Every structure is written in structure tokens, then in C-alpha cells.
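Can you keep this structure in mind? I'll have questions shortly.
What you see is the complex with one protein chain gone and the rest in place.
For chain A:
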Amino acid sequence: MNLFLDGIAWILDPANWSGPGSIPQRLWEHVSITALVLVIASAIALPVGAVIGHTGRGREPAVRVSGGLRALPTLGVLTLFGIWLGIGLAAPIIALVILAIPPLLAGAYAGFESVDRRTIDAARAVGMLESQIVGKVELPLGMPIVVGGIRSATLQIIATATLAAYVANEGLGRFIFEGLKTRDFPQMLGGSILVIILALVIDGLFAVIQRLVVPAGVRASRTRELRSRPTRSRAVVGQPIIEGNQK
């Protein structure tokens, strides 16, 4: 436990709060990279996921891609782009975007797909245009699951951005790698504690958002907590599961 006190003492040391490479600067780098990557990846994955969920077309390849990418080792992707593009921000950002796409895609199509077909048929029957169905029916109803996907993606980005400090001079991960190089364990631990706090705070924030986006009409009838669904389907009673990714 003494080691933890050393780590906390390192965080509280005023010397680490100013100058180049200070805690506020690294924290800002970490948060801004996470936000940038999230925006880029969302711009790619959310519309695609919405189209897949709305039309039901291309579901198979989407499930396969989002399930298969889980096997992709993040460190491998980071280092590979690291040698291709050299030291700098481009390599980690591209790698992070690639790794953030699967959870976003899965959240988007699962969210749009989760809307009861009868609700959509009813919307069509009262004369709503296809664009209105997407914007006014499917999006609000599927929103908690879409936000769940954004939540998983954000946590994934924060974690991988820590690792990205291995190939680029950015983020809270620098403290871990600098501490490793200079055998300064309090610094490593302090950096780790900061990363953990950041991740838990962001996760808590998303938990609140996820509750807030549930439409009032749905909230009344639903009590179970909605989180991002796994990309693999679950068995339903009386219907044996068919091999992982299919169905």
C-alpha cells in the first residue's frame, strides 16, 4: 500500500503540475485525442451502422467485421502504423480510429435493429417518410444502445491512447513509459491512477447520458439497464444458439 501512497504523492506533487509534460498538459492531450478519434470514427461508423440497422442489408459482413476486429491486437496495429508513418500523431490517430469503429458500428446497427418492426410499420402507415422514420422513430428509440456503443468505443480509445504513448509523445501513457525508462515506479503508478480515474469518470458520464436519452414513453415501461449489446447474439429459450457470429 506504501507504493500507492507514493503514486498518489507523485500526482499531488506541485512540480508535476506545471511546465512541459505536466499532468494538465498530458491530460488535455489524452482527452483531446480521445475526442478527435471519437468524432472521426463516429462520422464513419454511425451512418453505416444506421443504414445497416434500418435496411437490414449488409448485416452479416458488419457482424463479421466487428466480431473479427476484436481479435486484432491493438499494440500490433499501433506499432505497425508507427513504423509506416513515423513518430507523430498521425499513426496513433489512424490506428485508434480503426480500433474504435467496431463497437460504434455494432452499437449503431444493434440500436436501429432493436426497434420493434410493428412500430416502424405503424410509422410508415401514418404516412411518415423514410427519412422521418429514421430520424424520429428509429433514432430516438435506438439511442440508448447507440450511446452504449459510443461508451464502449470511448473506453477503448482511452485505453488504447494510453498504449499509443509507446509510439508517440502524447497522453497520460507517457508517464507510464517515462517511469518505466527511468525506473521511477511512483510516476508509473501515478500515471496509471490518472488513466483509471479518467476512464471511470468518462464511463460514469456515459452511464448518465445513457439514462437521459431513453425517451420518456419508453422509460415508463422499461426497467432493465441498457448497455451496449455484445456483437454476438444470445440464445433465446427453445432456440439453440447457432454458432457465434451467425444469425
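The working rule: contacts are C-beta pairs under 8 Å (C-beta built on N, C-alpha and C of every residue); 3 or more make two chains touch, one makes a residue touch a chain; residues count from 1.
Please note the rule applied: contacts and distances are computed from a predicted model.
A chain of this complex does not appear here, and its UniProt-recorded name among "Heme exporter protein C", "3-isopropylmalate dehydratase small subunit", "Spermidine/putrescine import ATP-binding protein PotA" or "ABC transporter permease subunit" is "ABC transporter permease subunit". Checked against the full complex, the candidates A:97, A:110 or A:158 give a single residue touching the omitted chain, namely A:158. Touching the missing chain, out of A:72, A:122 or A:218, is residue A:72. Of A:12, A:43, A:122 or A:200, it is A:200 that touches the chain left out of the display.
Among A:92, A:149 or A:173, only A:173 touches the chain that is left out of the view.
In the full complex, chain A contacts the hidden chain through residues 1, 3-4, 7, 70-80, 82-84, 155, 158-159, 162-163, 166-167, 173, 176-177, 180, 185, 188-189, 191-193, 195-196, 199-200, 203, 227, 230, 232-238, 240-244.
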